[in-house]
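Starting off with a structure, shown below.
Omission of a single protein chain aside, the complex is shown with its protein chains in their original locations.
Showing chain A:
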């Protein structure tokens, strides 16, 4: 199966991945600022995920690259060529949409061949290539089915094949998995990643699902209110978030009271720790702590009381309440969690690593 797929991928491989650049993109919809000076570059052949909460501008940026939106200011470049004014049908970008976007009156193979038909390719040429692409996504047996005769996952695979048919310079994925059930989403996620790597096509992938972004992307760009917060490889983004927003948006964090020390470090849970990034000049402080960083041991004299436990498989996520009411989440091995029932007292500690610190919110 793998051999077939790889050889088919080699057969359908088009142009090498392109460099995509967003330069100072601004876009406003009425009073809403969708993009506020976005600067971002996707390298050739990489899968760059655009991650952020609803309304952060990730889809707007993708649609600008596709040619469906036009920036109020700024440029969109592909391989150094400014395509800001190029109409959508001449951009050479393949796109898979969030909603099922197959043409209902065409079969799977006709859908895939549609773009080639628009390019004036002969019927034999377009049927042949559409067949190859359907083979690539494992749907050659469903070539003559209409969209309503296929499942959501199958439709999105056909949409992927259609997007690849014109050998696009860039592949754009606008939350293509969000309408699918969890199991299909997982398998299609892996399939998209495998195809993208086989074809070496530069891909921009919009998602609000951090797990999806972290598991698929070479790099993840986190957006907030139309601005880029951080762009980094998933592991770096998780381990060394550049901002408090990234730390809190990607993964789970607990806010633990921290006290400013004279040497520029902070005291957290009885430990003096260095600060990651900048230390706020004034105000009360919180340290942002990942649950897997917190070590918990059963201790009748410990400062925390277990108030909740969620079984997550290999680990159990325990919520501890400190004397001042602060709640701290900690991941402990499930076997060890048996010794930390709800109501038990426990001691907490952190590794001696720099922590991200933020001004305590008044709420």
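Rule of thumb we're sticking to: a contact is a pair of C-beta atoms (placed from the backbone, for glycine too) under 8 Å apart; a residue touches a chain by one contact, two chains touch by 3 or more; residues count from 1.
Assume contacts and distances are computed from a predicted model.
Enquirer: Given the choices "Putative spermidine/putrescine transport system permease protein", "Amino acid adenylation domain-containing protein", "RNA polymerase subunit sigma-24" or "AIM24 family protein", state the protein name listed in UniProt for the chain not shown.
Expert: Per the UniProt record, that chain is "Putative spermidine/putrescine transport system permease protein".
Enquirer: For the chain that's not shown, point to the residue among A:148, A:183 or A:301 touching it.
Expert: The single option touching the absent chain is A:148.
Enquirer: For the chain not shown, which residue from A:17, A:67, A:153 or A:226 touches it across the whole complex?
Expert: A:67
Enquirer: Sort through A:18, A:34, A:64 or A:95 and give me the one touching the missing partner chain.
Expert: A:95
Enquirer: Quick one: say which of A:43, A:70, A:119 or A:353 touches the chain that got left out.
Expert: Only one listed residue reaches the unshown chain, and that is A:119.
Enquirer: By the contact definition given up top, give the residues of chain A that touch the hidden chain.
Expert: Interface with the chain not displayed, on the chain A side: 66-68, 87-91, 93-95, 97, 99, 101-105, 114-115, 118-119, 146-148, 159, 162-163, 165-166.
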